[in-house]
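These notes concern the structure reproduced below.
A single protein chain has been omitted; all remaining protein chains appear in their positions.
Right after this comes subunit A.
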Amino acid sequence: MRDLLLLRRRFHGEGYREGYEEGSSLGMIEGRQHGTLHGAKIGSEIGCYQGFAFAWRGLLHSCATERDSKKMKVLEALIGMIQKFPYDDPTYDKLHEDLDRIRGKFKQLCSLLNVQPDFKISTEGSGLSF
């Protein structure tokens, strides 16, 4: 009788360990996929803003008016924020705060440049979606 109990306990334990290991590795895979996807989304969004900012910096390079210099200031601020963002640290505690600040700065820039950001969320895959 006691042997049966011990046997049961042993198999229980083994089963648990096997399950735990399998679950952990599956979890790691899923987590990695999720991270890649999510990271890619953020990366593509920030990359978009950066490209936009660089393009406009080139266009406004020969700025003359005071209004243009205001635009340049906001532009440079946006570029600065993007470059300072720690891309390799997903545990950065102000990640979402900084992302929101970048988004806000981008919207402000668009307002100053009188450009409508045309980034629509599309399910087909073409076009920008983030």
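The working rule: a residue touches a chain if its C-beta (ideal position, glycine included) is under 8 Å from a C-beta of that chain, and two chains touch if they have at least 3 such contacts; residues count from 1.
Assume contacts and distances are computed from a predicted model.
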Omitted chain (choose from "Probable cytosolic iron-sulfur protein assembly protein CIAO1", "Large ribosomal subunit protein uL10m", "hydroxymethylglutaryl-CoA lyase" or "TBC19 protein") - UniProt protein name: "Probable cytosolic iron-sulfur protein assembly protein CIAO1"
Residues from subunit A at the interface with the omitted partner, ascending: 70, 73, 77, 100-101, 103-105, 107-108, 110-112, 116
